[in-house]
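In this view, the complex is presented without one of its protein chains, the others remaining in place.
Take a look at chain A:
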């Protein structure tokens, strides 16, 4: 990850974009024998750099599993996951930890901040774990974008849910990862706070050229993205570009009909 990548990405268009992550024929089976459950049945997907991608699908469709596998949090049964030039499926635990540390950012549904550290320390955590010095200018820019300037000294317990999630977003951004995975980032938030967080994610894509993959089941949230990929029963069924809430809802309905029919 180099610092001069950001401005370059800003101008890329989806059609010619560099691929930030590539998933090929991904199969994920839990358990074995009679009790085996196949969550992903051969998924292939390219995530373009500088794009905000949503993954949607009904419960049990495999969307979370897809994200976990793509982010190197879970092992795969078959297939390949590439992050930039790195093949994740063959990496050892130690190298995988390094990849997560240096190339991936996470935002979780339940914030997952360290309660003993204040907001600033939480944001800088990935950098200090890696033993890297934060880029002050970048840090200030991130902070002003998230709008947390006056809350930096507070501990998570003293922040609202929305503020906590914004801290989590800032934490994901500050190490300038190639890709950020967000797992239902607005799931625990009211609509106003949710909108703030989504707005922030959107801006980081537009202004900093950040690549973001977000798993959600909320059409409203998904409409902030550039591209929505629909999963059903462990397979990609369709996708939308420049989505609106209405088009997403329609697609979901038609998917439901297909699944039931």
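We adopt the following convention: a contact is a pair of C-beta atoms (placed from the backbone, for glycine too) under 8 Å apart; a residue touches a chain by one contact, two chains touch by 3 or more; residues count from 1.
Definition applied: contacts and distances are computed from a predicted model.
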{"item": "Omitted chain (choose from \"ABC transporter permease\", \"ATP-binding cassette domain-containing protein\", \"Lysophospholipid acyltransferase family protein\" or \"RNA polymerase sigma-70 region 2 domain-containing protein\") - UniProt protein name", "value": "\"ABC transporter permease\""}
{"item": "Touch criterion as defined above, residue of A:19, A:37 or A:130 at the omitted chain", "value": "A:130"}
{"item": "Of A:27, A:86, A:117 or A:237, the one touching the omitted chain in the full complex", "value": "A:117"}
{"item": "In chain A, positions touching the absent partner", "value": "68, 73-74, 93-94, 97-98, 100-102, 105-106, 108, 110, 112-117, 121, 124-126, 128-131, 157, 171"}
